[in-house]
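With one protein chain removed, the remaining protein chains of the complex are shown where they sit.
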Amino acid sequence: MTANTVDVTAVRAIIVDILELEDDELTATSLFIEDHGADSLGAIEILSRIEKELGVVIPQDDLAKLVNLEAVLGVLATAERRRP
Amino acid sequence: MSTAVITAWSAVSPYGTGRAPLAAALRARTAAPESAGPEEWTSDPETTARVVPGFEVRDALGKAGTRGMDRLTGLTAVTVRELLAGTGPVGEDEELGTGLVLGIASGSVQGFMEFTKSSLEGASPIDVSPSKTPNMAMNRAASASAIRHRLKGPNTTVAAGRLSGLVALDQARRLLADGRAERVLAGSAEEYSATRAHLTRAAHGAGTVLGEGCVMVLLEPVGTATGTPLAEVLAVHHRVAPDGDFAGALAAAVDAALAEAGTTAAGVWAAVPSEAPGTAGDQERRVHEELFPAAARDRAASVALLGETAAATGAYQLAALLSEPGAPGRIALLTAADPDGPVGCAVLRLLTDGAAG
Partner (left out) sequence: MSADRTAPAGGAARTEPAGSAARTEPAGSTARTAAARPVAEPRRVVLTGCGALSSIGDGVAEFTEGLRAGRVGTGDISVFDTTGFPSRRGHQVNGFDAAARLHRLEPERTGRATQFAAAAARMALDDAGLDEEWLRARRGTVVVGTTDGEVGELDLLTESALALGLAAFTGASLSRTATGGLALGVVRELGLSDVEPSTVATACAAGNYAIGAGFDAIRAGRAEWALVGGADALNRKTFAGFARLGLIAPDECRPFDTDRMGLLTGEGAGLLLLESEESARARGAEIYAEVLGYGINCDASHPTAPERDSVARCIRLALENASVKPEEVDLISAHGTGTPTNDTTEIAAIREVYGDRPPRTVGVKAMIGHTMGAASALGAIASALAIRHGFVPPTANHRTTDPDCPVDVVPNASVPADVRIVQNNGLAFGGNNAVVLLGRHDSPRGEYAR
């Protein structure tokens, strides 16, 4: 595991895009499912896009943790880089 | 088999959304307008087709639950919405519920190929879009329509090429006859896509003009129908032509269907062929010429107005027959042929003057 510098702006942009929110609707602790109407596929899509665009690997076990922006940033802080 | 009646129908076609624009254009024998298809992988901006102009799934259905939804599903879901808007409320508590039988050819070929393309080209082979994974099941259009309208009865997706509309109608009336559903939405759908265009033109000639759309009918048992019966489904019969003998097999299918319907070729008021490409279509036309007088053959609109609509063809033929005015009680017949071999025939009795909508 490595501690990463996380591009918060990029992560926010991905989430806002997938959940189809205005930027100010997403706070650090607003919940994807309960507050923003996401479903389980939405959470997987967030994981997928972050993996792809930030070049990291997030274990599938961490999926359940991705409930809000703060949690996503927490998971990303220790995520491994994708193998080239 | 117990009789089923069509009590409502609707469509999304190149003429617009709903039954009225399609019915009016078919009555007027207006060829569907050609326009550019969606911009997508392998698309050619110069190519036009008889597409539903400007159709965008999320504009048509709203954003809720439509992220990543493919065009085939969008066309189907809009048709189902339009159909149910004109009928009584769906009773969620009914024991058997409302069923849905949708005929398709191969699902969203474009969607499938683009998904695989993402896997092949991505830095990782699982770099595919999660929001598109529900599309990867071929039952997506039927099941998504059920989800949007809480249709909890049997939900079937059937693939039979250009016979898909006819086979869907047959399976729907069987679900009613066998006591498996209270009522059933039946029809077929096809999406235009760049890859479908390449596949179709490679098979049937570079000049083939493609079409798309969806037509759905509401089928109810004759005894318990809540809507006004528009047509009675008297018979459906299909089989497979051996060794390219489409004419022989189709004539046998027409005979069987007419016998089941208790009528003869002379009793047919309108006969509509499926306008199959190539030899299948030539032989289909010949069968019509041998069996039916010109008056019956010319009575209703030809689905050639819509281009090559593959799986949607049979449903468009139904629309052509339901749209054509005449005296109640007239017998209408449609045939279907697929260049791969399947052929079939359906016989209806039209129960209204066909002038509504």
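The chains carry the letters A and B, assigned in the order they are written, with residues numbered from 1 in each.
The rule is simple: contacts are C-beta pairs under 8 Å (C-beta built on N, C-alpha and C of every residue); 3 or more make two chains touch, one makes a residue touch a chain.
Model, not experiment: these values are computed from the prediction.
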{"item": "Sole residue of B:V167, B:A189 or B:L230 that reaches the chain not shown, by the stated touch rule", "value": "B:V167"}
{"item": "Candidate in contact with the missing chain, chosen from B:T76, B:T157, B:Q283 or B:T313", "value": "B:T157"}
{"item": "Residue in contact with the excluded chain [from B:A249, B:V287, B:A300 or B:L348]", "value": "B:A249"}
{"item": "Chain not shown: contacting residue from B:A64, B:A85, B:I126 or B:A295", "value": "B:I126"}
{"item": "For subunit B, the residues touching the chain missing from this view", "value": "1-3, 42, 95-97, 100, 104-107, 109, 112-113, 115-121, 124-126, 128, 130, 133-134, 136-140, 142-144, 146-147, 149-161, 163-164, 167, 170-171, 174, 176-180, 195, 198-204, 221, 223-224, 235, 237-242, 249, 252, 256, 259-262, 338-342"}
{"item": "Absent chain, residues of subunit A that touch it", "value": "39-41, 44, 48, 60, 63"}
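Here is the rule we use: only the chains that are shown with their structure count from here on.
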{"item": "Centroid distance [mean C-alpha coordinates] between subunit B and subunit A, Å", "value": "41"}
{"item": "Subunit B-facing residues of subunit A, complex", "value": "18, 20, 37, 41-42, 44-45, 48, 51-52, 55, 82"}
{"item": "Footprint of subunit A on subunit B - complex, ascending", "value": "63-64, 67, 122-124, 127-131, 133-134"}
